[in-house]
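Removed from the display is one protein chain of the complex; every other protein chain stays in position.
All chains are identified by letter, namely A, B and C, in their written order; residue positions are counted from 1 within each chain.
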Amino acid sequence: MNQVVLIYSGGLDTSVCIPMMTEDYGFDHIVTVTVDVGQPEEDITMAAEKAARFGTEHYTVDAKDEFARDYCFPAVRANAMYQGGYPVSTSIARPLIALKAVEVAQKVGAKAFAHGCTGKGNDQLRIEFIVRTLLPDARIVAPMREKNMTRTEEIEYARVKNVPIGQSAEKIWSIDENLWGRSIEGGRLEEPDFAPPEEIFRWTAGPQEAPNTPETVVVRFENGNPVAINGKSMDPLTLIREAHNLAGKNGVGRIDVMEDRMLGLKVRENYECPAAILLYTAHAALEALVFTKDERDFKRVVDAKWADLAYAGLWIDPLKHDLDAFIDKTQERVTGEVILRLFKGGISVIGRRSPFALYNEDLASFDSKTWDQRDGEALCKAYGMQARMAAQLNIG
Amino acid sequence: MNQVVLIYSGGLDTSVCIPMMTEDYGFDHIVTVTVDVGQPEEDITMAAEKAARFGTEHYTVDAKDEFARDYCFPAVRANAMYQGGYPVSTSIARPLIALKAVEVAQKVGAKAFAHGCTGKGNDQLRIEFIVRTLLPDARIVAPMREKNMTRTEEIEYARVKNVPIGQSAEKIWSIDENLWGRSIEGGRLEEPDFAPPEEIFRWTAGPQEAPNTPETVVVRFENGNPVAINGKSMDPLTLIREAHNLAGKNGVGRIDVMEDRMLGLKVRENYECPAAILLYTAHAALEALVFTKDERDFKRVVDAKWADLAYAGLWIDPLKHDLDAFIDKTQERVTGEVILRLFKGGISVIGRRSPFALYNEDLASFDSKTWDQRDGEALCKAYGMQARMAAQLNIG
Amino acid sequence: MNQVVLIYSGGLDTSVCIPMMTEDYGFDHIVTVTVDVGQPEEDITMAAEKAARFGTEHYTVDAKDEFARDYCFPAVRANAMYQGGYPVSTSIARPLIALKAVEVAQKVGAKAFAHGCTGKGNDQLRIEFIVRTLLPDARIVAPMREKNMTRTEEIEYARVKNVPIGQSAEKIWSIDENLWGRSIEGGRLEEPDFAPPEEIFRWTAGPQEAPNTPETVVVRFENGNPVAINGKSMDPLTLIREAHNLAGKNGVGRIDVMEDRMLGLKVRENYECPAAILLYTAHAALEALVFTKDERDFKRVVDAKWADLAYAGLWIDPLKHDLDAFIDKTQERVTGEVILRLFKGGISVIGRRSPFALYNEDLASFDSKTWDQRDGEALCKAYGMQARMAAQLNIG
Partner (left out) sequence: MNQVVLIYSGGLDTSVCIPMMTEDYGFDHIVTVTVDVGQPEEDITMAAEKAARFGTEHYTVDAKDEFARDYCFPAVRANAMYQGGYPVSTSIARPLIALKAVEVAQKVGAKAFAHGCTGKGNDQLRIEFIVRTLLPDARIVAPMREKNMTRTEEIEYARVKNVPIGQSAEKIWSIDENLWGRSIEGGRLEEPDFAPPEEIFRWTAGPQEAPNTPETVVVRFENGNPVAINGKSMDPLTLIREAHNLAGKNGVGRIDVMEDRMLGLKVRENYECPAAILLYTAHAALEALVFTKDERDFKRVVDAKWADLAYAGLWIDPLKHDLDAFIDKTQERVTGEVILRLFKGGISVIGRRSPFALYNEDLASFDSKTWDQRDGEALCKAYGMQARMAAQLNIG
């Protein structure tokens, strides 16, 4: 049996791949895999229904808990913002989707692998990195990349091959969704100076429509992981959804950035990441309370590199594991609470507390007992000595 | 004549220094210098009046234009945020104040220098760094540091010595202001989990009180410097004031951070920096449009170091000059416009354009002509090769 | 006229390209360009002779002075060691070779470009980066990459096509040479644990054969550029050759490293870079004398990035220009002399002096006058305060 595993979202691109698998690539058995990382439930259902109509061997893998706990929470611990602004929401889902599809391939004994990524984007690199690592001998086929079809050609192909495509033909925007974020691309949004219209947003209230009273939210962390919101403990998936709701209804989480893709293309991207923005903001504020100055400085370097690797889909890269070890060590003291205020698109930290605070009353009084202001003079005399020497040499 | 130059703000600390200069330190001629970097005009006037009552030789130096152009704008070009959150507003004024006071000392031929800084803070280091560099043989006296007086003792001393102190005795909060920002310290604000009360803010509207309609602002940059707002060209000082007003009235510019001082104390700080936040936000968005990915990554490293040096008051440090050379080179292409939306405390970028954009239609079409999606396969085959080898060795 | 410019070394790879240009690629006029960056003179002559036999329009471009002054010396100022060990000797010649060939193409009006690089190596990327930047519409052909021929097939092809190949068929090692270094690859040298045999070295004496008496060398720098050796001023090319001779005869300059190529392949490389090692060693020692501690720390970061860009052939990358601005600023004070001792493969710094030394007698006495040892106590009290707090919290 010559079978292939196809990563299947149910959308246009991956749906037209299905007839191609037999007709153009010669496979006689198609296994479709939809990995649930928090996209809309109707997408999951629709994918299963379409797969049934095609007669593929179909698997739906619920990876939501794993995604929340082992992908989103590590991103929080790393304050993972690619280029300082994008919470790597699509990026970190790709390795997990690929890993789950590889597990299916291993289970069914498939030696071939298919995906619907194009040849210009990041996802082909992220997904194939995992597949090529774990199934180094697998044949990989990527019809969208190899056929270079336009959207119109795809729709025509779907019509001819009787591929169910639903309403997708009329879609203006290209959307990707998971627990951690929603990306909106396409059309005039590609123009860097086109203001994003209100209609592209689904998860976040427009600031003008958001409630007229600020909302206070308390997030509790243990070892860098968020564990409770407003005093209520929750498992990771539930907590992310709660953060999502709180931030989203107050208009928090919209992101509009210029993003440099892995192949060098600079693109304009719009995201909605309410849960990520809420949790990152709180987490960073707690780190600022418990870290030494040196830790704050160095972890910013580590976090930036972590975000680069996460964006690049290098989830099982050796350096990624090394950075994780660093981060895990730092998080041992990232325990405590942060108080946030959400209001009409804005989010501010208004308080933070921790048993590991490098500020607290005991230490302050300890400090005031031992600190003799007159020591300041000695410190000033030593301060900047080399720079002063250099200046004198230049003057003299 | 045994004269001393005293950096004089007109406040309690520096006012009680005046009688000490003669009585405790033996100077027979006191020169007071107030440097105007944008603090309230009544403070400048009050300082001159008090100086007249004391009979000091008094100088008011208007350094506002210089501060705007040569201190605030370089901070914009460096996106200078100490620890990622504080726009170094007080920090960068200190070297300028010290430089102007040194100029007065050189003019009057004074060999001694006095300031009112305490022995626990950053300012003693910033100010003495400049003085010790430019006047290496000067005697430096710092009464507040040497006498270790409490506020109550100061007020009693002022009463006895007939030092005019105005209303300052009743002040709860300790305030510092200049063009670039306003800091509010003291009292319960020192507690990291005490929510800052509305009354501490003077420059920014409370988000709930801010206008109910979003305001769109267009900032134009040339070579990294803001040169126009909403199409109107302005000199640096005027432009900063316009940015201040626009951001402030929309509630933008409040900052609440844990800050690590230079001597190791971690403190909670509240700032209002409306102009800085508006201009930084716009500037960073423009850099994201015109920089290569590598430039974005590396300039973040340079900017962080620049902010550290600026915070530390090392304005004439050799490394500072080296970093300036790097930054100036990068800014040659930071020309263009950024469109911002301000609303009830929130600020968002909604558009950006530049003749140096690494995204534009011409290049996109150039690109689309030459980009063959099938090249993606080759890229995937090479991608992450070492990480894949490492994984195979671990598995095998 | 359908003409092509071929970068021509005279070796086997580029010689077999010549008949291909007409037979396989359909060009009717071949322009060959040999750029002299200090490879052996007989190679230059041989290339011209072979070109004459083929009847190509041949250009020999003497770029030695430019290479020395504008490529090797900037590498010295950047202490440019890729991965800490390889002085980017081959790497920095490639952009210059490509630039000179582009100049010929512009002069003769050619619209096509050919090179003999393979598809696994770095050089294709370095050369095409320049060509694609400066001649974005040029057709680029790379026969070695496209035909994927083995060495034996190439030799057979050369025999059939009557391509003069000299002795190259018997060569065991693959050699690349220019002013700045010599690389030796191939055969068992690829095995990371195969000790390099003495026969591969041509520029450096074997340590056992080197003179039995140490040789002292004094290098003088101005603004980071070496300008004199042993008191004798020299132009850049002459100075590099003198450094080459002095280091080479004392066995200095052999390098044996594991190198990560740009496409991810890790290879073992052997180099001889006597001039580079001598000049880098001296230059770094002088920087250590005149830089502040902060400059030393930060320039290491800049230098590492510069070396990465130089290795990658990104000679006209925006970030490269930005880093150059930083480096040029730092080098303003890198003036002075360094004394080296060379002996049987070893090189040591035994002295350094500069008018910009941050150590000198005047400053030392200035220092001793002002430094009060008792200040040490104040410094100790402030030192490591946050780390101590953290430790106490963990203990308590």
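FYI, contacts are C-beta pairs under 8 Å (C-beta built on N, C-alpha and C of every residue); 3 or more make two chains touch, one makes a residue touch a chain.
Not measured: the values here are computed from a predicted model.
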item	value
Residue, one of A:N178, A:N250 or A:T330, that touches the chain absent here	A:T330
Touch criterion as defined above, residue of B:T118, B:N148 or B:T292 at the omitted chain	B:T292
Residue touching the undisplayed chain, where the options are C:D13, C:E66 or C:E128	C:E128
Residue numbers in subunit B that touch the chain omitted from display	292-294, 333, 355-356, 358, 363, 367, 370-372, 374-379, 381-382, 385-387, 389-390, 392-393
Missing-chain contacts mapped onto subunit C	83-85, 117-120, 124-125, 128-129, 132-134, 136, 140, 142, 144-146, 148, 192-196, 207-208, 212-214, 251, 254, 256-258, 260, 263-268, 284-285, 288-289, 292-293, 296-297, 300-301, 304, 308, 314, 316-319, 337, 339, 341, 343-346, 348-353, 357-359, 367, 371-377, 379-381, 383-384, 387-388, 390-392
Touch list for subunit A against the chain that is not drawn	136, 260, 263-266, 291-292, 294-295, 298-299, 301-302, 305, 309, 317-319, 321-326, 328-330, 333, 366, 382, 384-386
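The rule is short, and it goes like this: only the chains that are shown with their structure count from here on.
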item	value
Approximate Å spacing (C-alpha centroids) for the pair subunit A, subunit B	33
In subunit A, residues with contacts to at least two other chains	292-293, 358, 367, 371-372, 374-377, 379, 381, 387, 390, 392
